[in-house]
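In this view, the complex is presented without one of its protein chains, the others remaining in place.
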Amino acid sequence: MTSLLIQNGRVIDPANGRDELADLLIQDGRVAAVGRGLTRAAAEVFDARGKVVAPGFVDLHVHLREPGFESDETIASGTRAAAAGGFTSVVPMANTNPVIDTAAGIKFIQERAGADAAVNVFPIAAVTREQKGESIVEFGDLVQAGAVAFSDDGHAIMNNEIMRRALEYCAMFDVPILDHCGDLNLIGHGVMCEGEVSTRLGLPGIPPVAEAIQVARDIALAEYVGGKVHIQHVSCALSVEFIKRGKERGVAVTAEVTPHHLALTDACLERYDSNFKMSPPLASEEERRALVRGLAEGVIDCIATDHAPHSATQKDKTFDEAPFGVIGSETAFPVVYTELVVGGALTLPQLIEKLSTAPARILKLPKGTLSIGADADVTILDTEWRGAIDESMFRSRSRNTPFLGRQVHGKVAATIVRGRVVYRDGQVLV
Amino acid sequence: MKTPTEAQARAAAHSTAAPTPFQRKHLLGLEDLTREEVLRILDEARGMKDIFTRTVKKVPALRGKTVANLFFENSTRTRTSFELAAKRLSADVINFSAAGSSVSKGESLIDTVRTIEAMGADFVVMRHSASGAPHLLSRNVKSAVINAGDGTHEHPTQGLLDMFTMREKLGRLEGLKVAIVGDILHSRVARSNIWGLRKLGVGELRLVGPRTLLPKWFESMGCQLHYNLEEGIRGVDVINILRIQLERQSENLFPSIREYQVLYGLTTKRIAAACPDALIMHPGPINRGVEISQEVADGPQSVINEQVTNGVAIRMAVLYLLSGYRGGPLSEDE
Partner (left out) sequence: MSEPRELMNKEQMDKAIAELAERIDRDVAEPGATALVGIRTRGVPLASRLRKIYALTREWNLPLGHLDITLYRDDLSTLGSQPMVRESRIEFPVDGKTIILVDDVLYTGRTVRSAIDAILDFGRPRAIRLAVLVDRGLREYPIQPDYCALKIETRPNQTVQVLFPQVDGRQQVLLLTLDEGEAPEPA
């Protein structure tokens, strides 16, 4: 029987309303006890004095790039980046090569994850075959194979009829469609958010309404057919407004927001640095504030990174040629802790809920809690630490981060997956 | 002890006329420059233009330097102007056009420029269809980078030559009323003019064009927006007319060239709304009969050919001033 005793930490477990100095005992990969002065002999003791003990973070949105783009990331490297960021579970998107749109694809991810992954991997599948937006996948077969949701992320679903049928059909399995919203005609050749900055820089703009229009459509369709929709990486105020109204009407809509949309604006693009190019694009300060407010008010349910690795050869191009996407696993906690908790928008327990409990609930994953008997996925945080984000924090194969050099508060001290310490003090241990 | 050279001794004897030091490695856009730097280039160009009147139109200032013209978009006009400017300063010139280079074979922009740099180019003059391409380059190569037009961002030497022409013809820039007419959204010439003219205290800067080509955000750059041509050019001292790109029609940014010409084409009758001797400018190449009528283009108020001559002087001034970069706190990227 393996055991690990995490002593004297501030245990914050939003699922159980717990926030107290306590010990946490893990036995055989599960939470065995939480309380003060646990003295039971444990094989290993972790001194968490001065630190925060939280349920392991869950990232609903990563790109592990395997199969097909292994020079950017692999399941092995991407899950180590996740471990370094305090994430104990990740949901990799299906826009690989080939696209994950069959049970065999799901099986491939599960096998590779079983062999190489440092954290839990919950695969999803595409909504349409090859993500072409033309015909729906075998949802039932894929759910049985282990797909926890469906998403054409990386591509918008332009055909309203396809979206309607996908939502309608998936409702049978109570599985949500995760949608990357953005009307392709309105996006055109756009590479950044349309506004004052794009006008100055002379870069083709993407109007925020390109996203909001599809958010509104998704909500209207989900309401009509009684489906579940999750809006990925919400980036503008109007989308937040539509989600809010959808929730008020009782629609099964949830939403995520990324650390970069919470912390950065289009003003960061001044130097045409492609490490600030992502989809949806960074918007104005006004939009950013609406996202922070939406998260604080619960309109946006959770934080997800949209960790999107691209090698330097891909990114070292002119701004319009460089691919969309930035990495985010390793930097997520320090960035959002600084922006939201130090910034005063959220309390630490609220932030932890957005990073663990809420995303687990959206996909009904058995994660995001420190209840007795739950999987012992634990993230230990050092909220006292201050410093700059530097090269040593990264475990991804790629370095396309917009946060290098940024001054932050807080970091991940250790990551524990099913009772096993996979990351501690800057070292990945698996 | 340092020994003063004759020149230093001369300067010491006449320190009152010391100009603002110009210490920049690259010229990426006019937005980055200070008012004093813009003025220094314009003043310097006056001395350069003077060379055009000599029997030998060449001075040895940049002897031994190499200027590489790297044009990823065709522009005979701008490339030739840079070439002549470099040659009049005695620099060697190499011309690369994207069509004949390995760029079309998939070589990256940075690799292409590093190759040229390895051949000893001190300056890379680049025209590129991507906004920000010269910025990317300036971070990755050692040569000085001169932006000869990047996408729809800036065309700093065009902005400078436009200002030089206005100043030469009207004697000042302060207080002038200037209208820029056309596809403002996609115009790098408009942006460079806006930054430069705003810095130099132009009185009114009006942008004129259809709403789809004139987004509201230009207001934050200190401009007045006009969708009606007559209102926009009423009483102005300068009308700078932009080329309308025919392909914008297929993007549904305006219904047809015909309608554009009806609403925004500059004709003799229309320009009467401006000051009687308002300057008519155009960065070229001209679509005669579209954005500007034959009569206006060749009329007495047109300074289109002077703009071309002044372009060489401005580019000489820019090459001359950038060659004085010695590294230091004012550099953009070190």
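Just so it is clear, A and B label the chains in written order, and each chain counts residues from 1 on its own.
Operating definition for what follows: a contact is a pair of C-beta atoms (placed from the backbone, for glycine too) under 8 Å apart; a residue touches a chain by one contact, two chains touch by 3 or more.
Remember, it's a predicted structure, so these values are computed and weren't measured experimentally.
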| item | value |
| --- | --- |
| Chains on display which the left-out chain touches in the complete complex | B |
| Where the missing chain touches subunit B, by residue | 1-15, 17, 19, 21-23, 40, 43-44, 46-48, 50-51, 54-56, 58-61, 89, 317, 320-321, 323-326 |
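In this section, only the chains that are shown with their structure count from here on.
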| item | value |
| --- | --- |
| Centre distance in Å when subunit A and subunit B are each reduced to the mean of their C-alpha atoms | 45 |
| Partner subunit B, residues of subunit A touching it in the complex | 194-196, 198-204, 271-272, 313, 316-321 |
| Subunit B residues touching subunit A - in the complex, by the definition given at the top | 31, 108-110, 128, 130-133, 135-136, 139-140, 150-154, 185, 188, 191, 215, 217-218, 220-221 |
